[in-house]
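What follows is a short report on a single structure.
The complex appears here minus one protein chain, its other protein chains still in place.
Just so it is clear, A and B label the chains in written order, and each chain counts residues from 1 on its own.
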Amino acid sequence: MALLARLRESYLLHSFLRDPVAVGSFIVVVLLVTAGFLAPVLAPMNPYDPAQIDVMDSELAPAWIDQDSSFLLGTDSQGRDILSTILYGTRVSVLIGLGAVALQAALGIGIGLISGYAGGRVDAVLMRVADVQLSFSTYMVAIFLGAIFQATFGVGRYEQIAVPFLIAVIGLAEWPQYARTVRASVLAEKKKEYVEAARVIGLPSGRIMWRHILPNTMTPVMVISTVQVANAIMSEAALSFIGLGMPVTKPSLGSLIKSGFEYIFSGAWWITLFPGVVLVLLILTINLLGDWMRDFLNPKLYKS
Amino acid sequence: MQPAARFRSTHTSSNKKNPMFAFIVRRIAQAVMVMLVISVIGFAIKTAVGDPVRDLVGVAVSAEERARLSEELGLNDPLPVQWVRFLGGALQGDLGQSFFFKRPAMEVILRKAPATLELVLAASVIIVLVSIPVGIYAAVRPRAALSRLLMGGSVVGVSIPVFLTAIMLIYVFAIHLGWLPSYGRGETVRLTSWWETGLLTKDGLLHLVLPAISLSSVMLPLFIRLIRAEMKEVLEAEYMKYARAKGLRPWRILLVHGFKNTLLPVITVGGVQLGTMIAFTVLTETVFQWQGMGFIFLEAVERADTSLLVAYLVFVGFMFVVVNTAVDIIYGLVNPMVRITGRK
Partner (left out) sequence: MKIQPQDATATPRLLEVADLTVKFALRKGTLPAVSGVSFNLGPGERLGLVGESGAGKSVTGFAILNLIAKPGFIESGQVLFEGRNLTALPEDKLREVRGDRISMIFQDPMMTLNPVLTVGTQMIETLKAHRDISDKQAEAIALEKLRKVYIPSPEKRLAQYPHEFSGGMRQRIVIAIALLTNPALIIADEPTTALDVTIQAEIMDLLLELCRTENMGLILITHDLAVVSQVTQKIAVMYAGRIIEMGLTQEIISNPLHPYTQGLIRALPQSGSGRGARLEQIPGIMPSLYNIPKGCAFNPRCPKKCAICSDETPALLSRGSGSLVACHCV
């Protein structure tokens, strides 16, 4: 409760509430995420359950256009209710986004800490690897990993492990961002006296890194984390769109858009539009929050 | 800038060239290292996933025939030996046979490469032509309504995935308005045995418009923000004030004094972003059915055509390495501090 009280008094809350964009984005994000996670409760049907789908219902227009259709946002090519699929799909997207960021953060922070603290050869090698991987662009790495995996294991087995797989792929593709950020912080902190003091006392390196240096590197980590979640969601959508992401039977927003795209020429625009809108909204609001957080935490801003 | 150019050639003494030379050598050495790593990865994929026997003769072959072919192809040799062989082949352009196309994988890639390269070129041109003036304008007049609109637009732009932009563009311009074609490259002209260009026909150019805009939309917001941020910092710099105090014309101050300083970090970022752009060609080509490398790559994945996959990996890897090294070297040449000291 003391934490809550401190939060209420804090500058963070005060500054946050003053910015309408930040507050608005936050509300939208919370709404979308909650709707996603409450999908089993909110959705009219379960789009993953083949028993509930009737292929005769396919490609029906949204209820407010076509009076016959009982589906609020229409149905897709398999007869799945778009609204339900969007809800479940949002859940999958957010899950993968958060999971991937957790993985890349854990990996990246660990490597960044070691690299920055150890210095010398270790640092040089690790950072070279990070640089090269970054220069290949994380999307490319994700696409390659996805492609190799699919080519190796085939599509059938793939469906069962799609979600953990995507988390792994996106996580592995993006760790360099975290590593470089944390390493830069570590290098700056290493020079400070409290590190010297800890070493003189005789604390083991691991402990110094974990308990002393790490907390001080949290600020930049927090700044990039929000944006990275948005990026991860976008990566997952992109992978799904080209067929290397969520399978058609368990669609996420990206794969919905993909299946909808084929029908755009025949006029069933709703299959692409609604998932598209939700996806953009999700990414946009997370990005806006990330922008706010970066502006808030960045001391340079106070110069102006 | 004339006087400086004159001075550069006549007044650098010979021991100033050495650090730059060493710098270039180091970069190239690094590039070679990375290519070797890529070759290892490519080889690993090929060995683990690929089936060269199948690639050559198909699946309807007896077990003895397979065993014989395996021996002939040297597939039972120790891995390092195979890797060297693979490397040798790669250096000569031989990366195996595409199972689906029944042709050397490299040849398939090379035939499709021009499509992707032209697309990337067109998108780059758009980015340069748009982001520089917009970025500079937004930096010089930050409070103008137009600036705010553009910056706001760029946040939204960053949040829309490239394939959605592509789909939207198709829907509006191709389906609804019917102004532009919605898929394919259009009419192409054969320049060499493998280069078919879409740049020389009006039809080809029309087909290029929407895909190029889609592709550029990914990077545009980033570059605009980058140029604006750098320009803003530069505008505050002391040397800008000093240039004003010397009575120089505003255009000269902005372009000669300011812009060159802005360019340096932009070049670095730009080089790296090229990599991302190539990744996005995969997405864009899918939407527009653009017969480029990315499109072929996805088909290879679907068909488990390993040789093609590996060929794509190696080719793209090679392009990345070349571009990044080139950008690094260009940066070194442009930035006087690197040029003189040989270090960044």
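By definition in this document, a residue touches a chain if its C-beta (ideal position, glycine included) is under 8 Å from a C-beta of that chain, and two chains touch if they have at least 3 such contacts.
Predicted model, so just to flag it, every value in this text is computed and none were measured.
Undergrad: Using the touch definition given at the top, which of the shown chains does the missing chain touch?
TA: B
Undergrad: Give the residue, chosen from B:Ile28, B:Met168, B:Leu248 or B:Ile329, that touches the chain omitted from the document.
TA: Checking the options B:Ile28, B:Met168, B:Leu248 or B:Ile329, the one contacting the hidden chain is B:Leu248.
Undergrad: From the list B:Val140, B:Val155 or B:Val256, which touches the chain that is not on show?
TA: B:Val256
Undergrad: Identify the residues of subunit B touching the omitted chain, counting contacts across the whole complex.
TA: Subunit B touches the missing chain through residues 1-4, 6-8, 10-13, 237-239, 241-249, 252, 256-257, 260-261, 264, 334-337, 340.
The definition used in the following text is that only the chains that are shown with their structure count from here on.
Undergrad: Could you work out how far the Cα centre of subunit A sits from that of subunit B, in whole Å?
TA: 25
Undergrad: Where on subunit B is subunit A touching in the complex?
TA: It is residues 30, 34, 37, 45, 48-49, 155-156, 158-164, 167-168, 170-171, 175, 182, 271-273, 275-276, 278-280, 282-283, 286-287, 297-298, 300-302, 304, 306, 309, 313, 316-317, 320, 324 of subunit B that touch subunit A.
Undergrad: Going by the contact rule at the top, pick out the subunit A residues touching subunit B in the complex.
TA: Touch list, subunit A to subunit B: 128, 132, 134-140, 143-144, 147-148, 150-152, 154, 230, 234, 237-238, 241-244, 254, 257, 261, 264-265, 269, 272, 276, 279-280, 283-284, 287-288, 291.
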